Every structure is written in C-alpha cells, then in structure tokens.
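One protein chain omitted, others in place.
What follows is subunit A.
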Amino acid sequence: MKGAVMPASGVVRWTAGVIGLVVLGALALRSLGLEYMLAQAAFVFTYAIAGLGVVLVVGQCGQIPLGQGALLGLGAYAETLLALRGVPAPVSLPLAIALGATGGWLASLPARRLGGLYFAMSTLAFALIVEEALVRWESLTGGAAGLAVPALALGSWSADTAAAQAALSLVALALAGFACRRWVASRLGRAWRAVREDEDAAAASGIDIGRAKMLAFVLGGGLAGLGGALYAHWIGFVSPEQFGLTLSFELLMLVFIGGARRLAGALWGALVVIAIPQAISLASEVLPPDLAAAVGLETLLFGAVVVAVVVLRPQGLAGRGSRSSG
C-alpha cells in the first residue's frame, strides 16, 4: 500500500479488524472481567495516541525518534503538576500537549540540518537529559520517588471509573486520529513522504525539508504529550523511570509491529505491546517456580519477542510487501 490515505481495501481491512477485535474482546471479557478489560483498553488507546505521533515521525517522515518516552514524560509531569494545583483538564491538557510539542521541537533542533541517524542521537540525548532533570528537580517533581496523580477532573465530574477512562481515551484517540488523517492528506503529509523517499529530490521540488522534519517532530511530540498526560491519570502515579529508554523503544516496537506507514498501525501495535507483558506474566506462571522467579526472565522474554518479530517479519507484522521505513 503506497501512501497513507486509506484506499477501498483499507476499509475492508478495517472492518475485518474491528470484527476480529470485537471477537477477541468478547473472549477476553469472559476470562478477565469487564473492569480489567476497560482499564486495559484505556491503556491501549492511550499508547495508540502516542503511537500515532511515532507513525508521523517514523512512517510518514522517515526519521527515528529515540526520545519519545521522555516527551510522554513531559506531558505526564505537566498534567500531574497542573492537576495537583487544581487546574481543570480543559486547560491542563492543551498545556501538556504544548510542552510535549516544545520538547519534540527542542529534541530535533540540533539535528535539523543532518537528519537520519543524527535525529536518533539528538532525541536520545534530549530524553536522557529530561530523565535526569525529572530525577534531580526534586522540589517540583518529587524526584525518583515520583508523584501520585489525582483523577482527571472536568468540573465536578471526575474520570475515576475504568469505563470513563476508556471512553475518554477513545474520544481523544479518535480526535488525534482525525487530526493525523488531515495532516497526512495535506500538503505537509505529502512533503513528509517526499522527504522519506528521497530528501534531495524533495528539496529539489521546493520542499523545505528542515521545516517538514521539524513539524513531524513537533506534532509527534504533541501527541506524545497528550498520551503521556492521559497515561499519568490512568496509572495514577508518575516517576522518571517510567519514561525512560524502554518506553521509547516500546513505542518504536509498537509502530514497527503495527506497520509504521499506516495510522491504524498505531492501534494494532498498541494492542500487541500492551498484551505482550501480560502474555509473558501468564507464561511465567506455567514455568517451574525456580526459573520463573529469576529477575531477568521478563526482560529476556520481551527481548526474544522483539528479536523474533524483527527477524521473522522485517517489514513489521502488518507490512504486506511495503518496506518499513526509517
């Protein structure tokens, strides 16, 4: 599938996917219970929002962000600190998005003229600086001990049930997905794809490639900020280590699995990335207790899943024939 605007076959695939999701959901509902499923759904949608941001940067613009986890962290901490001071969500969420977007801009700024691997390096450095700042600025962030996050409040109503959280996440995801579809179909989206395919040709066609890349990182950062803000509310606790390198790689995994070029890939990838740790903890219950108690087992298994996915499907699980980008 070339391009990102959904052709007719995409609609068929969407429908099949939704039916599959409903069947899977019904099965899981029977075994795990409604409350648990809704809570997990809220996380899947939230990850998918952040995943959309990575799709813009990786799949559309062809750059590699290694610091997306820290941008989620910026959004999460902004939202937490504002919510703790009684700022209502309609004000704090845009601020969290703005902070994420600013972070994306700052992280990508040094590599603007270089691109490619240098974006990976620059965003990685930015993420490590942010993580250290969150640990050290104890008077504001509570340091490594972290902060408890109050429930998301809209006026007198607060989203403290799993159903409300899942519904809010779904609404936010739908809005984000709608915005992304608009961007991807716009002049800017075409510029991104041109930069991805051939920077020199794009520049020769009059595209400001520095601006196109910068906007991908800014919009991707904004989506990361929104995802982080919601994530902070749903999990109820933020600490710097949650937003480290592992999260950044989880998000890259997410778009790799879902198919980096398609916006819908963010949702599929989020589903898999949320499901993997649960599957691993189920699997370790089956193993002999000595082995299951080993500290490194979950890391080992997660790494094995990553390696297996990359080796068996180098184009991603959903990448049928289309080359994964980066």
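Note that contacts are C-beta pairs under 8 Å (C-beta built on N, C-alpha and C of every residue); 3 or more make two chains touch, one makes a residue touch a chain; residues count from 1.
By our rule, contacts and distances are computed from a predicted model.
The complex includes a chain that is not drawn, and of the options "Fumarate reductase iron-sulfur subunit", "Putative binding-protein-dependent transport protein", "ATP phosphoribosyltransferase regulatory subunit" or "Branched-chain amino acid ABC transporter permease" the UniProt name matching it is "Branched-chain amino acid ABC transporter permease".
When the full complex is taken into account, the listed residue touching the unshown chain is A:Ala125, out of A:Ala98, A:Ala125, A:Ala163 or A:Met214. Screening A:Leu84, A:Leu154, A:Val171 or A:Ala304 for touch with the missing chain picks out A:Ala304. As for the chain not pictured, it touches subunit A at residues 58, 64, 66, 109-111, 113-114, 116-118, 120-122, 124-126, 128-129, 132-133, 135-136, 249, 252-253, 256, 260, 291, 294-307, 309-311, 314, 323-326.
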